[in-house]
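What follows is a single structure, and I will ask about it in a moment.
Only one protein chain is missing from this complex, and each of the others stays in its spot.
What follows is chain A.
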Amino acid sequence: MFQSFIDFMGSTGIAAMITNAKDAIAAGASGFDQFVAVIGTPLMIAIACVLLYLAIVKKFEPLLLLPIAFGMLLSNLPMFANSGAIMMHTEFFTDPAYMIDGHLDMQRIFSEGGLLDLLYLGVKLGIYPPLIFLGIGVMTDFGPLIANPKSIILGAAAQLGVFLTFLGALVLGACIPAINFGVKEAASIGIIGGADGPTAIYVTKTLAPALLPAIAIAAYSYMALIPVIQPPIMKLMTTKKERCVVMEQLRPVSKTEKIIFPIVVTIVVALIVPDAVTLVGMLMLGNLAKECGVVERLTKTAENGLMNTITIFLGLTVGATAKASTFLTAETLGIIVLGLIAFCFSTAGGLLLGKIMYKLTGGKVNPLIGSAGVSAVPMAARVSQTVGQKENPANFLLMHAMGPNVAGVIGSAVAAGVFLSMFS
């Protein structure tokens, strides 16, 4: 009986943690690898707990950050190598030694994979982000955009941050030897500036899967921080007179226009950037289902049940890819800094074009709606509304800002398509 107790003690997580640390030191790995092997597990659990705190107490995008943080916790629990209890094997998806000719070894994943491995297939095969877009499509009202077509250009200008950050990431990679950013990694980091979680995940899982957790966490955290990040830039770049502009009321949009819009957008995008169609197509399907009004049961499922299910799967598995060896690196720090820069430049890009439109229209456009071109719907539009109302309490910019805001979703999906067609 005593022997079986000893055997049980040898199989616990505590024993696994000690054994793994000993093995790494015995294997004579380099200094940093040893450091990660010894304190990696407790440190990752601590980071997961900090993220849980941010999600629960600070309410940073809790719907996503909570599953992400818990997924991170689950995949970093101390386990023996080859233990059947391991839920996530990131090496199956990133390490060429576990793949067949650079493709996933499905046989191995199905026979040896844990729960999170199987769920992660939805990310790896690009299933979850488009389905999330389906739900977003149902919740999006393109009316304000159709009523004021010019505002779609603001959604394009806000992609400035995406491309400038791409440039910045390449330069950073060239300057600092510890950071290894090629074009694919740079593209994945740049897309953070689109302020669109599913798009960022969709691009990263194809171009730079190893960076997925860092990019997803950066994108969702900064999205939660938009009300903090944007207003200073907005005040800095606009004059008081510009912020006070009251825009004329939007025209009503007919049902026919709202029904035709998603169909036309899908076709136009497919004709120019086919790689963006997976995302844009699902977005527009959701929107069409809502606007046509004949499939109420489908829209209800897409925006509630389906979307929530996918959110749990997506958050949990993206978090679970954050393993100490790939997450505790200089690259992660670089991504956090570059992600913030991306958000700032995207805001600035939108504002800049907003100012140009203000000049061209003789003061009819309030440049504040430009910053809503980053696609965090509806947070960025609400920030425009709040900043505008501070200058003039009777000014309601919300509906005007929703135009660029939903255009930003299309814009960042197109930017993602551009990157995918260039680098994948």
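Here is the rule we go by: contacts are C-beta pairs under 8 Å (C-beta built on N, C-alpha and C of every residue); 3 or more make two chains touch, one makes a residue touch a chain; residues count from 1.
One rule holds for everything that comes next: contacts and distances are computed from a predicted model.
Colleague: For the chain that is missing from this picture, which UniProt protein name fits: "Xanthine dehydrogenase FAD-binding subunit XdhB", "OadG family protein", "histidine kinase" or "N-terminal half of MaoC dehydratase"?
Modeller: UniProt protein name of the non-displayed chain: "OadG family protein".
Colleague: For the chain that's not shown, point to the residue among A:Ala27, A:Val228 or A:Val268 touching it.
Modeller: Among A:Ala27, A:Val228 or A:Val268, only A:Val268 touches the chain that is not shown.
Colleague: Who touches the missing chain here, A:Ile14, A:Cys49, A:Ile100 or A:Ala174?
Modeller: Within the whole complex, the residue contacting the unshown chain is A:Ala174.
Colleague: For the chain left out of this view, which of A:Ala16, A:Met79, A:Ile136 or A:Leu164 touches it?
Modeller: A:Leu164
Colleague: By the contact criterion defined above, which parts of chain A meet the unshown chain? Give residue numbers in ascending order.
Modeller: So the residues of chain A touching the missing chain come out as 145-146, 149-150, 152-153, 155-156, 159-160, 162-164, 166-168, 170-171, 173-175, 182-183, 186-187, 251-254, 256-257, 260-261, 264-265, 268-269, 272-273, 296, 407, 410-411, 414-415, 418-419, 422.
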